[in-house]
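Shown here: the complex without one of its protein chains, the others still in place.
Here is subunit A:
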Amino acid sequence: MSPNHPNPESIPVFSPQLAARFDALVQKYPVKRSALIPMLLYAQDEVGYLSDAVVAEVARRIGITELEVRNVATYYSMLRFRPAGQFNIQVCTNISCLLRGAYEVYERFQEELGVGPHGVTPDGVFSLEEVECVGACCWAPAVQVNYDFHDELKPDLVPGILSGYRGKAKAGNNGASSLEKKANSKEPHA
């Protein structure tokens, strides 16, 4: 209902591929609104965050109010309403990672990037956040960058990880398509 977002009818919010995927998704469940969370995740991967336009478009496609979309979306910390960096670094600080030095790793990321929690680097390449368990306890400490895992970390491994992604950023690969791979993969973090 925000007055500032563009009319969803006039500007396509999603790419044709994603729009087609959503058309199929809403047909898949007995009630349309079951498609809400997957739609929000896919939309965030493509657009980068849940803009007002995304919220309005998802609401329109499911036939619920924008308020209902926000009720659900605000519940989940993995859904965001502000743009993140091209590579969103999620550092797990749950118990296993914590015991094996996650905070040292987290601090090293902050130093290397020059940003604090929920910060985005000025060039927009990286953003950093502390998250709850990412399911990689056996290889703690672990971080998740978009959909890629990096485990058994030490602070000294941080610069190498970052330079790898800087290279990808220059090559213009934002890694969003890795979601596709992930969705088809059986092993969550192989």
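Just so it is clear, a contact is a pair of C-beta atoms (placed from the backbone, for glycine too) under 8 Å apart; a residue touches a chain by one contact, two chains touch by 3 or more; residues count from 1.
Basically, contacts and distances are computed from a predicted model.
Protein name for the hidden chain, per its UniProt entry and selected from "Germination protein", "Acetone carboxylase subunit gamma", "NADH-quinone oxidoreductase" or "ABC transporter domain-containing protein": "NADH-quinone oxidoreductase".
Interface note for the absent chain: among A:Ser15, A:Thr74 or A:Ser163, the touching residue is A:Thr74. Contact between subunit A and the absent chain runs through residues 1-3, 5, 7, 65-68, 70-71, 74-75, 77.
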